[in-house]
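A single protein chain has been omitted; all remaining protein chains appear in their positions.
Chain IDs A and B follow the sequence of writing; residue 1 opens each chain.
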Amino acid sequence: MCLAIPAKIISKTGDTAMVDVSGVQREANLMLCPDARVGDYIIMHAGFAIHLLDKKDAEETLQMLSDIKDLANNN
Amino acid sequence: MNLTKTVETLRVKIDKLVNKQTNLMEVCGTHTNVISASGIRRILPKKLRLLSGPGCPVCVTAQTDIDWVIKLARTNEAIITTFGDLMRVPGSESSLEKEKANGANIRVVYSPLDAVKHAQNNNKPVVFIGVGFETTIPTIAGAVIKAKEQKIKNFYVLSFFKLIPPALHKIVNSPEINVQGFILPGHVSAIIGSKPYEFLVKDYNKSCSITGFEPIDILQGIVLVLEQIKSNKPQVAIQYDRVVEIQGNLEAQNIMNQVFKNTDAEWRGLGIIKNSGLEFTKTYQDFNAKNHFAIRVSRPKETSCQCGEVLLGLIIPTECKLFAKGCYPSNPIGPCMVSSEGACAAYYKYER
Partner (left out) sequence: LDDNITLDYGSGGRKMHRLIGDLFLKYFYNRTLAKFEDAAELALLNKSNNDYCLTIDSYVVQPLFFPGGDIGKLSICGTVNDLAVKGAKPLYIALSFVIQEGISLKTLESLCASISKTAKSVNVPIVTGDTKVIERHSTHEEIIITTCGVGKILSNFQNPTLGANNIKVGDKILINGNIGDHEASIILARGQFDFKANIKSDCAPLYPLIEMFAEEKCQIKMMRDPTRGGLATTLNEIADAGKIGITIDENSIPMQKSVQGIAELLGFDPLYMANEGKVVIIASAKDTNRIMKIMKRYALGKGCAVIGEVTKRKYGLGVWLNTKIGSSRPVLQLEGFQIPRIC
């Protein structure tokens, strides 16, 4: 799915990384984002990392997603 | 309706910016789904119309291509692997789901790499149905490169891919289409960047915004397009700047171009569009399923399905003669009613 939630790389072996999305782990191939390293955030699609988010963008996205939850609760 | 603060400010902004009938096209199927599922369509002014474009990868897969796969499935010569999106799309007289119920070996996968694993674990040929746009194509190209590296001989791909910019060319060149601006797909653009859309601004004066997938992203994207229309300064704005860069993902583009090259392709409901599809490059021809299986299919029988007009944004789903009259999610005649990404399925589910 075109998933907006960034996935965090928690381990890496060769061009395959284990990533975490909201507490769900899955392998993601890093062929399309070769500079991705452990601790980075990526956008995952069909089992591949298709974009490597820089730190600022990742925080911004996660903040926005959690904002929506608090925003909605105290509107 | 008590909208959250940010949403209410955006809604008011949009309301002020729309003073005459304005049609925007959201090209990506996921945008169509989020717009309906989050209830955005209900908070927009009446004069602003969001039309769904040809952005659902299975909706645009040609009927002959589906008939081809169904015929292959019936021969039982190969294990068919596919994304779930295609399972219920009707061919001329059947679908992959019905063939699976009749015993065909059809498996849904999450990633093309899973299809490669099926090939490793079976000696029977494994065929992966390659559908999708520029977001998905590099992942399948990557899987083919992996298969070649690992010398896997029984893995094949059907290249039913489609490219977004050529389809946009077709849309803006159709005189009967009255669209002032485009909400452009976020993740396709993460791969190809913003340059391939510039012809929309230079040659056709269309306002554009590359947009993300959260409801707030979409509302912000709409504001950017409406501001361009109002100031008559069209450009390719990037709302989804936390993911999309102007040049896109060069590594992904390089891998895509290693395995595939452009060719003409038939879009369901839109006909043949020049240079809008992909075929294998010489180096990877032995992964081409069409070289390996001798399957013939005849021209599909015509139905009064108007998916083509829906995909071009000429009509909205409820205006199709068959919508909810013979064409239902349970008995789809056209593809747009099948995939939950399809405009008609989204309208049937969320907008009635």
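Here, contacts are C-beta pairs under 8 Å (C-beta built on N, C-alpha and C of every residue); 3 or more make two chains touch, one makes a residue touch a chain.
Note that the structure is predicted; figures quoted are calculated from it, not measured.
Trainee: Of B:14, B:56 or B:305, which one is in contact with the hidden chain?
Mentor: Going through B:14, B:56 or B:305 one by one, B:56 is the residue touching the chain not shown.
Trainee: With the full complex in mind, choose from B:12, B:101 or B:250 the residue touching the hidden chain.
Mentor: The one listed residue touching the chain not shown is B:101.
Trainee: Where does chain A touch the missing chain, residue by residue?
Mentor: So the residues of chain A touching the missing chain come out as 1-3, 5, 21-27, 44-46, 68-69, 72-73, 75.
Trainee: Please give every residue of chain B in contact with the chain that is not shown.
Mentor: 1-4, 7-8, 28-30, 36-40, 42-43, 55-57, 83-85, 87-88, 97-98, 100-102, 108-110, 114, 132-133, 135-136, 215-216, 328-330, 339-341, 348-352
Heads up, the rule we're going with is that only the chains that are shown with their structure count from here on.
Trainee: Could you grab the centroid distance between chain A and chain B? Build each centroid from C-alpha atoms only and quote it in angstrom.
Mentor: About 23 Å separates the centre of chain A from that of chain B.
Trainee: Can you tell me which positions in chain A touch chain B when the two form their complex?
Mentor: On the chain A side, the touching residues are 1-4, 29, 31-34, 43, 45-48, 50-51, 53, 57, 60-61, 64-65, 67-68, 71-72, 75.
Trainee: Quick one: in the complex, what on chain B touches chain A?
Mentor: Result: residues 2-6, 28, 30, 83, 110-114, 132, 135-136, 138-139, 142, 145-146, 185-187, 190-191, 212-217, 241-243, 249, 251-252, 255 of chain B touch chain A.
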